[in-house]
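Only one protein chain is missing from this complex, and each of the others stays in its spot.
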Amino acid sequence: MSQYRRTKKGRVDSRQQISFSFDGKTYQGLKGDTLASALLANGVHLVGRSFKYHRPRGIMAAGSDEANALVAFDRGEARVTPNMRATTLELYDGFKAQSQNNWPSLNFDVTAINDRLSAFFPAGFYNKTFMWPKSFWDKVYEPAIRATAGLGPAPKAADPDKYDANYTHCETLIVGAGPAGIAAARAAAKKGGRVILVDEQGELGGSLLSAPDQKIDGQPAWDWLAESLAELDAAENVTLMPRTTAIGYYHDNFLGLAERLTDHLPEDAAEGPRERLHRVWAQEVILATGAIERPLVFAGNDRPGVMLASAAQTFLNRYGVAVGEKIAVVTGHDSAYKAAFDLSDADIEIAVIVDCRAQVDQKLIAEAEKRGISLRTGHTVTATKGRHRVKSITINKVNGDQVDPAGETLECDALIMSGGWTPSVHLWSHSKGSLQWRDDIAAYVPDKPNENAICVGACNGDFGIGAAMAAGAKAAGGDHTFDVDDTWPWTGAGTLEILPTHRDESRIKAFVDFQNDVTAKDIRLAVREGFKSIEHIKRYTTTGMATDQGKTSNLNGLQIAASALGRPVPQVGLTTFRPPYTPTTYGALAGNNGGAAFDVVRKTSIDGWAEEHGAVFEPVGLWRRARYFPRDGEDMHQAVAREGKATRDSLGIFDASTLGKIEVVGPDAAEFLNRMYTNPWTKLGVGRCRYGLMLGEDGYIMDDGVIGRLADDRFHVTTTTGGAPRVLAHMEDYLQTEWPDLDVWLTSITEQWAVIALNGPNARKLIEPFVEGVDLSSDAFPHMAVRECKVCGIDARLFRVSFSGELGFEINVPAHYGRALWETLYAAGQQYDITPYGTEVMHVLRAEKGFIIVGQDTDGTVTPYDAGMSWAIGKKKKDFVGKRSLARPDIVAEGRKQLVGLMTKNPKTVLEEGAQIVMTPNQSIPMEMVGHVTSSYWSETLGHSIALALVADGHDLKGQTIYVPMPDEMIEAEIVDTIFYDKQGEQLNVF
Amino acid sequence: MFSDADSGSLKLDQGVHIGDCLRLPDQRFDLNLVDERSRFCLRVRETHVSAFAKASGLALPTQVGTTRQDENALIMCLSPDEWLIIAASESKDLIKRKTDQFKSAPFSLVDVSHRNVAFTLRGEGAAAMVNVGCPLDLDLKAFPVGKCTRTIFERAEIILYRPAETEFHIEVWRSFAPYVLSVLSNGAQAQ
Amino acid sequence: MMLIECPVCKEKRPELEFRYAGEAHIARPEDPDALSDQEWAKYLFIRSNPRGTHFERWVHAHGCAKFFNAVRDTVTDKFVMTYKCGEARPSPEQIAERQS
Partner (left out) sequence: MRYSVRSLFANALSGHKNWPEQWPDATPKKSYDVIIVGAGGHGLGAAYYLASKYGVTNVAVIEKGWLGGGNTGRNTTIIRSNYLYDESARLYDHAVDLWDGLSQELNYNVMFSKRGVLMLAHNVHDVQSFQRHIHANRLNGVDNQWLTPEQSKEFCPPLDISSQKRYPVMGGALQKRAGVARHDSVAWGYARAAAQLGVDIIQNCAVTGIKRDANGAVEGVETEKGFIAAKKIGVSAAGNSSIIMNMAGLDFPLESYPLQALVSEPVKPIFPCVVMSNSVHAYISQSDKGELVIGAGTDQYLSYSQRGALHIIEHTLAAICEIFPIFKRMRMLRSWGGAVDVTPDRSCILGKTPVQGLYVNCGWGTGGFKATPGAADLLAYTIAKDEPHPINAPFTLERFTTGRLIDEAAAAAVAH
């Protein structure tokens, strides 16, 4: 056991030795240690380098407020976590961590030259230089800045760990399991309702864990704690959640809780998810988040060995570690005395207590005297020395405003400090509760709540343990008061922004934000340069923007700024607290939404067949659709040529199940469709279909699809694949809010029906044997007809429609029969060389016919006129959604992009989709573009390429030559009609 | 040539398979696929509900979020004018016949039997599993036995119904089922 | 995440079940053709976008599927009240009463 371990103190288990490594060196610690406590037990103070000046830095705090001691936590190459606080890492056997931000080593860091040159790097220096020569910014300066910046190592491999998330509800959520939080939880447990008590630490108890000599209701604190926790643990309505950080407090009492499940376990014992995000709604929230001790600001306050007094006290009382053998104390607050006395009582030499106040409570003086501790009131610390650890401090007497330049140098191996306490109002502020300034404690405390929340204990500025516990109990509806010896003085002059010094303040480095290397003079410089808002000062100096988010630095920075501005603190304001409270793993926030669960992949009931038959898929909206079915090493081009030809020559089979489908039912169904679609519906006969065009109220094409009338009061509406949810929502919106009087109802039936499209001259022959009760002859069942019938004995809806220009049928059967029917038809179709085809051929075939695809040939700015679809507009209809917009001046003006066909002069040239079109080829950049190619394919059927395009005034330009400038050539093409194949539609009626 | 082209010839396949990861031995829940059912979406104006119930003999629950189970069907009231009727697969015509008895006002009955598949989650851990992706409060006070509702499960819409204290019935559109299973599976492995 | 009281379900439900549907009480004109281009543009696009009390539409998309109206403060994000489609816009007095 090292000389710094005090085996009689602390909650660590001296019988359980633990071996761990830091920077490759092996040390011994104890079960219950954090990395910080174990390193200190081994006499190691130097653990990191600061962000900007690469100054040697030690351990400053004992909890999540730590700003200096950041390490890379190493659980294997893919499990290195940068920037972890040594003070919150729980030790286990085989634990490994490395120091950061140094090269070649922590002890000898080349970049520490920055510290020597720090005069040239004041706040905002980068705004003032690196501008010449201009080209150097990208090539020289910025890469150099980036290389030296950053803290921890960047990740190298994909994280193999799992994360989890859930939703939780409770009546009472208590954040912070210190004395106030536990008192609240006990009262809440009695009251009933679900209670959740969370604490960021591995062990519940908060400040009680560092206060073994405290008595509560006559019991030693640790006994009381154990009993209370046992009681809570046994209560059915209470959930205790250690290692859980309330990261943010959002609208309507919704909080995110990040629970760390495995980082404290040896690697081989870690099972299940690494972290879990609990998304919690609480009826009431009790915040018992405590307070954070403030450092003092003086020259050399960042040296390893300089730390918060409460941290030294915690290391001793909770971890059994002496942070030094000869410790100096500098304080402006009473609380540091208790720390000093605890240390002294553990036989650690207290070199001196320096109190910057002239007057100190008599009890403290007496207690110091009793222990023989030298107490210097009305003194200041003006310097510290020691390269990698503090070796001495210089103290000077303060007379009024004057500091006696004659200093006295005292040796020590640690310096502990206290500048008062800052209530942790982070979550309260996330919830938009207001704050008020309290001069007596020089801090902001909660004022008015915005949610059903209450702050109790130190986070409310109530520092006595007894008062805090009573407040906690009361907040949870209890009335228990606690018998607690609470007479220890607790006042302090937190209002001094910087310890007085005789030295030139523009030359000394007195740190405010330790991690970001922001000094008091940086803040003064910012004010001098006109940065007068605290948000400006924060951004200009970066104070409070380090990974601790200013937990220890915000108020010191604020007070220095206020003093420089000559204004009281409340008038300077406070920067906004932003979630999360402590840094939170992306993986936890992503929760279960990884891999297959990242987003929905919708598959049709026939998808499995396509997969088994080698389909190449493409995502379309949330669906995945078979794009083509390559055979024997075919590429897409070859497969598409084959599938298309087979369909036109004989028979193709296509899975159209993804098309959106809506059943529109009710006596007003036709009237409703009249209003929603451009086309007229009243006269559409039962058993007939019509193509429908839907506009947004802005007049642009929104969706299209075939609509069949099954009965007077029943329509089967189809939509585009991606548009289905939008179309249904759009319809519901109008129906519910504009026309609630209409007797019509909408039901999504997309998933009810599997849809198998059969196209080609042999389509009828194939299906005839399977269809019952329908005369499939063209006279009885013409193009654009629909029947309810049975197919293979199953209730089906049979459409005679065609998106290919060939004789076509679409068989709708209930989805769970989809695959079976497909297989039946496929087997029967062998005699016709039936060929499955995918979306790519579907696109080619329809383009040969000049049918548009909404979203490809239209882009949200295309009207029916632009698309050449005036025929789809019911001329006699007084109104439909979008009609009025079609009459706006710029919609009817000349120069609109209109849909045309293109034929390239060289028939082999296939234009690129998205290629731009110009009228005259010899232009310089920027060219005047008149349109673009929307669809373009090689047509195997026609033996030449075809394209659709939107071209300005294109409808009047048939026969004209246009040009498509490509990077390496100028392609000529002629504007033609949009129908390339079978202009008379004869193929639809083959027998 | 296909003489057996009758109702017996096509195999029915709900297309959903519950992975092994959801059958871990020490799970505090059990997940099962509900077999084939008839399902209807019924829409009747609020003003006609009682007349409809009387005429059809279908006992429609009238409070949103409540269910009624009788010998014919399980009926969930999802909205003041919307019900999901779940019946045995062979009861399809029965339900149609019953609703056809109502003639005094328009309504809408649409067959959605294959639109959904359904799971049951049973066991002590069932509620926690639902809360992996569903944000509702499943405490018995907030979500009592018999309650049903449409809600959300991460990115999928579901209908959640609680037939018993430790049992949930989840209806989901068939193509969203694998996604729901993926999230449940991630959650199950994390329990 | 906000909790929204659905006036149809009469329950507070998580925002995830709802979809925002824009400003409320903008009725589609009876006879759009009778409107000038300016008046039509106002109906289509002009929105009050206030800091403070806002009348807005939501739809309980993953719940009862009903559209409804809400009064919400756009500075605090707090809902003052929700009410069914077709019900009258609450008066300033009603809103003040609910807020107090």
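Every chain is named by a letter (A, B and C) in the order it is written, and numbering of its residues begins at 1.
Keep in mind that, in the parts below, contacts are C-beta pairs under 8 Å (C-beta built on N, C-alpha and C of every residue); 3 or more make two chains touch, one makes a residue touch a chain.
Everything numeric in this text was worked out from a predicted model, so none of it was measured.
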Considering the entire complex, write down the shown chains that touch the omitted one. A, C
Sole residue of A:Pro579, A:Gly614, A:Pro761 or A:Pro907 that reaches the chain not shown, by the stated touch rule: A:Pro579
For the chain left out of this view, which of A:Ala641, A:Ala729 or A:Ile891 touches it? A:Ile891
Taking the entire complex into account, which one of A:Arg15, A:Arg116, A:Lys156 or A:Lys683 touches the absent chain? A:Lys156
Looking at A:Gly256, A:Gly557 or A:Gly850, which makes contact with the chain not pictured? A:Gly256
For the chain left out of this view, which of A:Arg146, A:Lys683 or A:Lys908 touches it? A:Arg146
If the hidden chain were put back, which residues of chain A would touch it? 51, 79-83, 119-120, 122, 125-132, 134, 137-138, 142, 145-147, 149-159, 161, 163, 165, 248, 250-251, 254, 256, 277, 279, 432, 504, 506-507, 521, 525, 528-533, 535-536, 539-540, 545, 547, 549, 576, 578-580, 583-587, 589-591, 593-596, 598-599, 601, 618-621, 627, 698-700, 720-723, 726, 853-856, 858-861, 885, 888-891, 912-916, 918, 925-927, 929, 932, 965, 967
For review purposes, identify every residue of chain C that touches the missing chain, sorted by number. 1-2, 15-16, 19-20, 22-23, 37-38, 40-42, 44-51, 54, 56, 72, 74-77
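Here is the rule we go by: only the chains that are shown with their structure count from here on.
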Averaged over CA atoms, how far is the centre of chain B from the centre of chain C? Could you give it in whole Å? 31
Based only on mean CA positions, could you tell me how far chain A sits from chain C in angstrom? 28
Junction residues of chain B, two or more chains touched: 135-136
At which residue positions does chain C touch at least two other chains? 1, 14, 65-66
The chain A residues in contact with chain B across the complex are 162-169, 194, 272-273, 276, 279, 281, 592-597, 599-605, 608, 623, 663, 665-667, 713, 743-745, 747-753, 769-770, 790, 792-794, 813-817, 819-821, 824, 828
Per the contact definition, I'd like the list of chain C residues that touch chain B in the complex. 1, 8-11, 13-14, 16-17, 62-66
Please output the residues of chain B touching chain C within their complex, sorted ascending. 64-65, 78-80, 82, 135-136, 149-152, 157
